[in-house]
Each structure stands twice: as structure tokens, then as C-alpha cells.
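Quick one: the structure is below, questions incoming.
A single protein chain has been removed from this complex, and every other one stays in its place.
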Amino acid sequence: MPDVTKTVPEAAAEDAAVAAAGGALPEPSKPEKTRSLWGDAWQDLRRSWIFLVSAALILLLLTITFFPGWFTGANPTSGDLAKHFLQKPKLGNFFSADWLGYDQQGRSVYARVIYGARASIAVGFGTTVAVTVVGGLVGMIAGYFGGIVDSILSRLTDVFFGIPFLLGTMVFLTSFQNRTTWVVIGALSFFGWTQIARVMRGAVITTKQADYVHAAKALGASTPRIMFRHILPNTLAPVIVVATISLGIYISAEATLSYLGLGLNGVSWGNDISDGGNQIRVAQWIMLYPSIMLIVTVLAFIMLGEAVRNALDPKMR
Amino acid sequence: MRGAKSAKWVAIAAVVALGATACGGGGDDKGSSKAAIDPNGVFSVESGEPQNPLQPANTMESYGSIVIKSLFSQLVSYDSAGKIVMVNAQSVDSKDNKTFTVKLKPGWKFHDGTAVTADSYVKAWNWAAAPANKQTNSFWFSDIQGYDDVAPAKGKPKATSLSGLKVVDDSTFTITLSKPMPYFVYKLGYEVFSPLPESFYKDPKAAGQHPIGNGPYKFVSWQHKKQIQVAKFDGYKGPDAAKNGGVIFKNYATPETAYEDLKSGNVDVLTQIAPKDLPVYKQDLGDRAIDQPISAIQTIAPAFYTKQWKNINPKVLQGLSMAIDRATITKTVLNGTREPATGWVAKGVLGFQPNAAGDVTTYNAAKAKQLIKEGGGVPGNSITIQYNADGGHKDWVDAVCNSITNATGVKCAGDSKADFQADLNARDAHQVKSLYRSGWVLDFPMNANFIRDLYGSKSDGNQSGFSNAKVDADIAAADSASSLEDSEQKYQAIEKELVNYMPSIPLWYYKVNAGYSEKVSGVKFDQAGDPVLTGVQVAKK
Partner (left out) sequence: MGRYVARRLLQMIPVFIGTTLLIFLMVYALPGDPVRGLFGDKGGSPQVIAQLRHQYGLDQPILVQYWHYMKNMILHGDFGTQIASGRPVTDVLGDAFPVTLRLAGLSFLIEMVFGIALGIVAGLRAGRVTDNAILLFTLLLISVPVFVLGYILKVIFAFDLNWLPPNVNDPTNYNEMLMPAIVLATASLAYVTRLTRTSIAENLRADYIRTAIAKGLPKRRVVGVHLMRNSLIPVVTYLGTDIGALMGGAVVTEGLFNIQGIGGTIYQSIVRREGTTLVGLVTILVLVYLLANLLVDLLYAVLDPRIRYA
């Protein structure tokens, strides 16, 4: 991935947006027919090897995140220099503390790899949720009301989109004294919401024209009701596609920020890769294992996104 | 898969070397002249883009000062044992340590051919001291009489020149200090006290881009963000004339890339080794690796203005100090790049004494626990150590914390600030939560610099809020000593006393870890960790 962690190509996303929204139009919010967009998608997904592999990986990662104790009894933060400094991996001792060796602080690399998952997953999910909520709301309001509201919100989106992502997050994070998970999520979301907003706006504008929306309006439904009951369900598909793929990208972004010395404080793969880099000439394992975990995790989410996109985009079938 | 490391950029260099110091140093080059030497050979040094224009009193960080040092010579310098060597001065005499008479050596010229006179010095110093000229190092002139009139703390300047500086004749001038200072001559070796040619004042800004000095090298070119080139000055009269034809200061974004270039022959002298290469650079370079102590020390200082440390019993700090396994940490995490400290004054300066802190710097978990208990325990039973993330400090801070926790059960965590600016800001604003890492590189090679400038209540370098009437009184007494030796001894006595107050926890002394290519020989480093450029010899091709 590039320095600037970018999200899915916009054109593709917007394409998918229009396509998905269009494809969904015949079946509004009520799934009367047996095969709705979502049902179709599910049928598709179950047959996709990409989906099956990525889903299995993500399940495993989530288990590790929530129950690290199931995987290792070692403490990731306590180290003993005198005993374990740069001790080589004993690859035969599966799942024991010395399996993947010890780092420059005499801490178990295996324990750190396991406990490091939490930071990455938290940043990935946290940012994605924040971005989807904020971007979704902005896009919905801009797309629904149009006119001056749309102009203002669109320009605001442009402002945040115009600042290079990495540059923005770097400045943002530098101003914080204590970089907790929340702060990193905040930084990534602050500059990351624009894409969802654009996709959402596009989808809302398309959906707004539909007859059933006009019908709901004529029947006197309140604005929030139209927005959330009638329009929202039909704009979800493209947003979900973009969100899943960007989840992996945000995990990668956190690692890049850690590499630049601006990641979150605490146990994280990004920090370990960055710190392990100093030992690369004598103890490659310190950097190797967190790197593998990071790449596999990012890959899993991007694959999931790809699978979901294929399933939700009728043109792809 | 392997990984890369850290674009820590210049920060690595800048953190330790902020406030690098003058030092000509005698580059003695005995032995190892296997290849024929080319006296006009040019070599390259790993460096970076100087932060400030190249004006002698305006340069504080290492990339600028290494260039300034090659272009300007001062009145005096000092050798590797900390002894004064006359450079541009014939003599610097004083009867009362308050008024100094400087006589210049005859025949010295600036690179533009004009003569170096007493006026070249006096005028340059007056110019640099005036706040209107905004020189970052102007406070160095504050010892000289009349500084308060030139740069009053409040209001408009009352004078434009320092009343303590008087030109006697073309080659003689006198310096009068506001109060006696037995070691003032040492300060004259710093590049702030350089002379400036008449042409400088016409356009100081242009002079900062194209400096004209009186040093062993003359300025050739400055390609911004790429390199600075200087060439040997044939008219140089000083003791440290260049043994090579010139130097190219090459700009590197990271020490990692510089190291790779050293191995592929694209750069000749490195001033630092990237953390990644430290564990192996001695194998890689063989006898071209440099590993030598310099006069700098790392400590962790309690923020005495916090509730936690306000009225702390020094025994607690002694206990924490004994809980740090310096020997193991320097050997492992720090790859032998530091040497455990045994006192507050660094090696290589006048007045250094081994084991000044007694057994407080020896690791002893049992005694550490006991001392902390006797002192009433650490308030909150938990400490943090503040550091800047861009300075490569994380590893040792983690290790020190682990050591303290393992030995005493006191909780300890690093408090990382994004970069040096943020770290500094928290220290300036007295916002440090518990303890902070603190480093000091010598300004002049004498123990006074490590005690007076750090632990005097009103010193610039005292950021911890440490204040002790007894220490202040002792410092005043040492400063008014009749001779340099007397002053040195009084400061030694103060250092021995510091263990009873624990103004900071000494950790280790710095070393310079560097290397050079097969093309050059005679590469030596001075106390400040800078290469002695004039002594480098370049092999004939």
C-alpha cells in the first residue's frame, strides 16, 4: 500500500453505489420476493472462496482479540533482559512463550503478536464505525436536502479530502500528549470520513428519485422517517463495500503511523514492527511475525471487501 | 519477510547533539599509513541540512555547527584531555579571573584576504549579543559586563555594545566579565566567539548563505538539501591546518541510508550509526569502526514541582537509582553504545572523578526496595518517564521501567511525547507528570558545566525545578575561587554531595559510534562527538 493510505478508488465505489442502488430499486425496503439483493448476495458469498477464506481468518482474529488468554499464558509487557534478551525462536515449542523467540526487552514475541491484535482490530473497527456514521450522516443530509446544504457539505468534504491523508493524521497525532486507541481512531476518522460521505451522497441522490420515496412523501411521512426507513436501506450496499475494504486500510495506516513514531502507545503490531526494525540485522523474528500478522489481517479484510463487492454489485454477476 | 526501520530523520542526531561544542582537538595521525596520502584529496561526511543560516552565533544543532567549525577558528581550543590550546590567540591572561587580556597571533587572514584584528572579534561579539540581530546563541555573551544594557530583560536596549569589551590595539583587546569566572577561557573555544570579517555586516543574511571565516577551510558551495562543500584554506596559520584538500558535507535523510552508502563507497565518514546497524557495525567495518566515549550524560530527572516529588525523601530516588540494572541495559538494549554512569559529570572533562555517586549507581534490588521503604515509598507507587519518541529513547526507557518494576514492584511506564518539540514544551511549561529523560552534552570541558548549569536553582539548564540553598551557596563559592584548579576541586566536592539531594538519577555516559570508508585514514572524534575533519587523510587513487 502507498504511503498515503488511500481508500478504494472512488470511481469504482461510486460505480458500485449507483449499480447497487439501481439494482435494489425494484425491491424497496420490504423483501417480499424470496430473492432480494441481500439474499442474492448471500447466495453468492457462500460460493466464493475469497469470502470463505477471509471470513475464517477474520473469525480467528476476532477470537484472538477477545480471548488472548486462550492462546498464550505469557505476559506481553513484562520482560527480563538478563534471561531472554534476543533469544532465538524455538519453532518446535508450539504456542509456548518462547515459540517465536524474545525481543530486545526480553518479552515473548508470541505473546506480543497475540496481544497486539487487539490494537489493530480496535483501530480498524473503531475507525470504520466512526467514519461510516459521520460520513454516512453528512452524505445523507447533503444528498437528501440538496441545494445550499449540499453545496456547503460538499465543499466541506472537499476541504478534508484535499489534505493528504497521512500528512493530516501526522499533524493531528503530534498534537496529542497521550496517543490512546481513541486518539488514533479520532485522527484516522477526522480525515477518513470524506469518502463514505461522497459515496453515500451519490447513492442517496439516486434513491431519492424513486417512486416509493415520492409516495412516502405524499403520504406525509416525516423527513427522518423517509431518510432512515426508506432511503437508508437502499444506500447501504455501496457503503458496506467501501467500509469493509477501508477497514483493512485503516489497520495498515495505523502501522504506518507507528513506523513514523506516531502510533498508539501500548502493545501493537505497528510499534513492534517499528521497534523490531532496529534489530533486523541480528534478530529478524521480532519484526517478521508481527509483519506477517499485519499483512494477513489487512489481506483478510480487503478480501472480504472484494467478495462483498462482487456479491452486491449485480453487474459483477 | 524483513522490514525496514524508522524514518527518524535528523531527529536522532539533533537530540543528543543539540548544543554541540567547539573543539579543535589535535588529530594525531600516527601509524596506519599503508596507502599513499593525497594532501589535496577531498572526502565526504554524512550530515544534513543545517537548520539555521551559517552564522557562527546562530548555529546550535550539529549539522550547522560541524560546517561552522570547519570555517571558523576561535581564540582557543582544547585537546582530548580537556587542556587549553591557543589557536588564534597568542595568549589569554588574567590576574583576577574577571578581566582577560587577549593577544592575537600576527598574520592571520580571513578567507577573503582581510586581516583578523582585535576589532574583528569585538565587533562580531557586539553584533551577535544584540537581540535585534536575533542570534540563537546570544546568551553566551551574558557573562560579559554590559550585557544587561545591550539585552535588557525588559524594555529597549540601553547600549549597542558590550562595555566589557575594549580594543587596545590591532592585535590586543580586553574582556571584562560582570563577575569573576575562573574557567571563562574555556568558553572562548565555542564557535559563538568567532571573529567576523568586515564584509559580514553589509549583508549578514547573504553571509549566512556564503560564510567567510578564518578557519582551516574556506566555503565553496551550498546546494540546499544536497550538500555543502568546503576546501582547504592555504593561508591558514593555525595549529590544526587541514591534511586534506576539502570536505563535502552530504545530506542524508536517515542514518540507515548513510550506512548503506558507506558500505557501497558513496560516503567516507559517518558521524553516527543507525540503530539497526549498531549490533553489527563492528563486524562490518572492522578497524574502521569507531566506539569512543564522549562528554555527554543521560539522566532521568524527577519533576520537583509535581506533588509526587515536591518534598520527596532523597532515599526514594536513591532506591529507584539502585533498581536500574545499568550494566545489563547498556550491554543489551543499548548495544554497548553507552557506559554506565557513576556520577553526574561526564568523562573527558576537567574534574571528572570516577564513582562520585558511590554505590547509588550500582544495581541492588534488595537495597533498592529497602531504601524506598525507608524514604516512605514512591507516592502513588507508580512513576512515568517522559521522553521524545523521535529520539530513539523508547527501548531504554522501556528497559529501565522493566528493571525498576522487576526490582521494586513500583509500576513504571514510558510517557512518550511525539517529538522533541512536544517533549521540550512539556518540560518548559512544567507539565511533566513524574520523571523525564534529560541529556547533557558538554558546552566546555569542565565539571562546572555539568553541575552549575544543571542544578543551580536559576540555571538555564535546570528544568526540573530542583532548588537547594546549600548547593547554590557552594556553586557561588566555587565560581569565585581564585584559580581554575581551586574551582575544579570545589565543584568536585559539590558532585560528591549531590548524592544526598539526588537532583537526578544518572544513567550512563554517551559514546560516539561511527565509522569511515577505506578511502580515508586518521579519523578521530572529539569530546563532543564530532569528527576532527582537519586530521583526516585521503588515500591517493
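Chains: A and B, in written order; residue numbering restarts at 1 for each.
Assume a residue touches a chain if its C-beta (ideal position, glycine included) is under 8 Å from a C-beta of that chain, and two chains touch if they have at least 3 such contacts.
Bear in mind the structure is a predicted one, so any value in this text is a computation, not a measurement.
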Among A:Phe51, A:Tyr144, A:Phe165 or A:Trp193, residue touching the chain not depicted:
A:Phe165
Contact with the hidden chain (one of B:Leu424, B:Ala477 or B:Ala539)
B:Leu424
Looking at B:Gly208, B:Gly246, B:Pro302 or B:Pro506, which makes contact with the chain not pictured?
B:Gly208
Among B:Ser73, B:Ser194 or B:Thr254, which one touches the chain that has been omitted from the display?
B:Thr254
It is residues of chain A that touch the chain not shown, namely 1-4, 6, 8-12, 15, 50, 155-156, 158-160, 162-168, 170-172, 174-175, 177, 248-249, 252, 255-256, 259-260, 273, 277, 280, 291, 294-296, 298-299, 302-303, 306, 315-316
Residues of chain B touching the missing chain are 1-5, 7, 9-11, 14, 18-19, 49-53, 60-61, 131-132, 134-139, 142, 151-153, 205, 208, 224-226, 251-254, 257-258, 260-261, 264, 266, 390, 417, 419-422, 424-426, 428, 438-440, 443, 453, 460-461
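Here is the rule we go by: only the chains that are shown with their structure count from here on.
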Which integer distance in Å separates the CA centroid of chain A from that of chain B?
47
Chain A-touching residues of chain B, taken from the complex the two chains share:
1-8, 275-280, 325, 328-329, 332-333, 389-390, 394-395, 398-399, 402-403, 405-406, 414-419, 422, 426
Could you list, by residue number, the parts of chain A that touch chain B in their complex?
78-82, 85-86, 104-106, 173-179, 259-262, 265, 273-282, 284, 287-288, 291-292, 295
